[in-house]
Every structure is written in structure tokens, then in C-alpha cells.
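Worksheet: one structure, shown below.
All protein chains of the complex are present and in place, except for one that has been dropped.
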Amino acid sequence: MRLRLRPKQPELFEYFVRAARNTASATEAIADLGVPGTPAKALSDRLVEIEHQNDEVTHELYNKLNSSFITPFDRDDMYRLAARLDDVIDHLEAAATLAHLYAAFDGERPPPQMCEQLEVLRAFGELAVTAFEDFAAKRDLKHYWIGTNELENQADRIYRQLLTHLFSGRYDALTVLKLKEIGDVLEEAADAFEHVANTVEAIVVKES
Amino acid sequence: MRLRLRPKQPELFEYFVRAARNTASATEAIADLGVPGTPAKALSDRLVEIEHQNDEVTHELYNKLNSSFITPFDRDDMYRLAARLDDVIDHLEAAATLAHLYAAFDGERPPPQMCEQLEVLRAFGELAVTAFEDFAAKRDLKHYWIGTNELENQADRIYRQLLTHLFSGRYDALTVLKLKEIGDVLEEAADAFEHVANTVEAIVVKES
Partner (left out) sequence: MRLRLRPKQPELFEYFVRAARNTASATEAIADLGVPGTPAKALSDRLVEIEHQNDEVTHELYNKLNSSFITPFDRDDMYRLAARLDDVIDHLEAAATLAHLYAAFDGERPPPQMCEQLEVLRAFGELAVTAFEDFAAKRDLKHYWIGTNELENQADRIYRQLLTHLFSGRYDALTVLKLKEIGDVLEEAADAFEHVANTVEAIVVKES
């Protein structure tokens, strides 16, 4: 059985708050996919930049963990949580880069369901920031579980409507391939936000 | 090093038996995809219902774990095993829902290889029920490893035949996209059954 008594190490929580803010910056940036005339290359570059910023946060956290004898919660869980936050940003970067490589929206707006995906992701990013600030301050996280559940249900419903739309016969097969892949990656980003929340929940349950 | 002596907690095993039964209900239900005239929407709804039932089992297990000082095996392994069982049902629900959203089999039967996939999944579900009952009773699980291996080999062979069939030129590209995705998800469900068995094996090896 593990030791339950652990002195607080508030500065370790700070890394997670910073990573959560990076997910919010990424969802904020990628929302421009839905804005006509956004240069695809610049958007992709911006997401790559946020990805690198977050790699640094993860790296600093790992170094800090490495030099700390006592951590506020299980060390493996901290590695896992950092990796889950990183996953969100990886998926968002991938979506922006695919949109650029496929020239998917040059001259055309994304399908309306994809614009709704971007909105749900933005809400997920905002929720993550509040939730990690509350996590760091050891405040109640009930609103985080409820909010995640609602957004995940919305994301699933919209994703399914996107699939029906794509296969309705109005696009040729190559276009379906391109749009579906971008939509899939956006759906994975929403799933990744849910995995972050599940990882936090598992930690809170264990440590309570 | 961990404590090896642990009092039995038979009621915790019961959650896993119930989850295994849910996987069997799901494979039983989705077998109807191969039956001409099955309403796709009703089938998808049925799988969503089983998914929710299993979410409740997982939730109850987590609460139980949370309030138990001593668990029959490593706590993290119990979380992982519950998640692996959940994965099976998620994939089966996804396959049924895609068939509905794509109207993939309205008026047409699935390719014969896909019907065989459904049969293998049904056998996997039945094997899981027996295996988890034996696991709970601490009976020998050799038949589980052997059965899993056989079914996994069958599933792989059938999946490969499905791919060859789909790309043989008899379908247009959009139809290939739809059918392949459903076949992929069914193959992932078979893989997920294998992961369940691997997770049980890892636990048994550690605790022996």
C-alpha cells in the first residue's frame, strides 16, 4: 500500500495548468479553419508552434519530476497526465496540417458540421483551463466531469452528422477521403480532451 | 515490493463477470447485421443501450475500488481490465452506428466475410463469459488463452479476405470506404477481445 501523506508541491501543478492553457490556445487558433480566407499554411505553422511550446512544458515537468523525491500524486500518473494533454495538441496540429497539405478549404468553407466540431473543441479548451486551475487549488471538480460529459455527447452527435453529410452523395470519393480524415482527427482531439478528464478523475479517486 | 497476501474479495470479480456478459450481449445483438431486413436504427439503439449498461457496471466497480482498502489484485490492473472490456463494447456500438449512418446495408446483405467476422465475435463473447466465471472462481484459464488465440487467428484471416474482396474492383470507391470502415471497426472489436485476454493473463502471471 502506498503512503498517503504527501506534502503539497504546488509548483508541479503549475505545469499542468500551463499545458491546459496550451490546449486552449490550440483550440482558439484552429477555430480559424472555419473562417473563409484563413491562410492554411499560417494556421498549420501556428499549431506547430503551440505544439513545441507544450513539448517544452512537458520536458520541464519531466525534469522536475526527476529531481523531486516526493510528488503531490503518483509519479506514473503525472507522466500519463502530461502525455494525455500533449495528445490533445498533437491531434489539433495534425488537423490543421492535413487541411493545409490537402488544400482542403482553399476557396471553400468546411462543412457546417466541421465548424460545429471546432466550436465544441473551443469549449473543451476553456473548460480544461478552469478545471486545471481548480485542480491545482484542490477545489471541487464536479463541474469538470459534468462539462466533459456534455461536450463529449455534443461532439459525438456532431461527428455522426458529419459522417452522414459526407456520404450523402454530394462529394466525390477523393473529397470524402480528405474531409473525413480531418473530421476524424478533430473527433480524436475531442476524445483526447475526455481522456484528460478521465485521467484526472482516476487520480482524484485514488488520492481521495 | 508489493504485499502478496490478500484476502479474497469475491464481489469485485462479479463486476468483471457482468461486464463480460455485456460483451456477449453486444456480440449477440450485432450478429443481426447479417440478417436481411434488420432495421439499422433499432440495432444501433440496442448497442447504445448495452454500452450504457456497461458504463454503469464500470462506474460501480470504480466506486467499489475507491472504498476498498484491499483488492484481490493490483488496483491499476483492475481499472485497466474494466477499460479493456469497455473497449470491446465501444467498438461494437461504433460498427452498428456506422452501418446505420451510412445506410450501408439498406436492401443489401454485408459481404460474406463480414458475416464471418460477426460469427467470430459471437464466439469471442461466449468465450469471455466462461473465462471470467472461471477467473472469478480461480479455476484454470488455459482454455481461455488457447481459445483467444484460435479466434484471433480466424479473425485475422477473415479480415484479410475481406480486404481483398473489397478492393477486387466490384465496388465503387465510396462503397469501399463505407464497408472498409465497418470491417475495420469489427476487426478492432476482435483485437479488443484479445487485449482483454492479455490483460487477464498479465494479472494472473503477476499474482501467481
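Order as written gives the chain letters A and B; numbering starts at 1 within each chain.
One rule holds in what follows: contacts are C-beta pairs under 8 Å (C-beta built on N, C-alpha and C of every residue); 3 or more make two chains touch, one makes a residue touch a chain.
Predicted, not measured: the structure shown is a model, and the values here were computed from it.
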Absent-chain contact - pick from A:A42, A:I146 or A:L174: A:L174
Selected residue (touches chain absent from view) among A:L33, A:L47, A:L98 or A:A202: A:L98
Touching residues on chain A - with respect to the absent chain: 3, 62, 65-66, 69, 75, 79, 97-98, 101-102, 172-174, 177-178
Residue numbers in chain B that touch the chain omitted from display: 1, 160, 163-164, 167, 169, 173, 176-177, 180, 202, 205-206, 208
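Throughout what follows, only the chains that are shown with their structure count from here on.
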Rounded Å distance between chain A and chain B, as computed from the means of their C-alpha atoms: 27
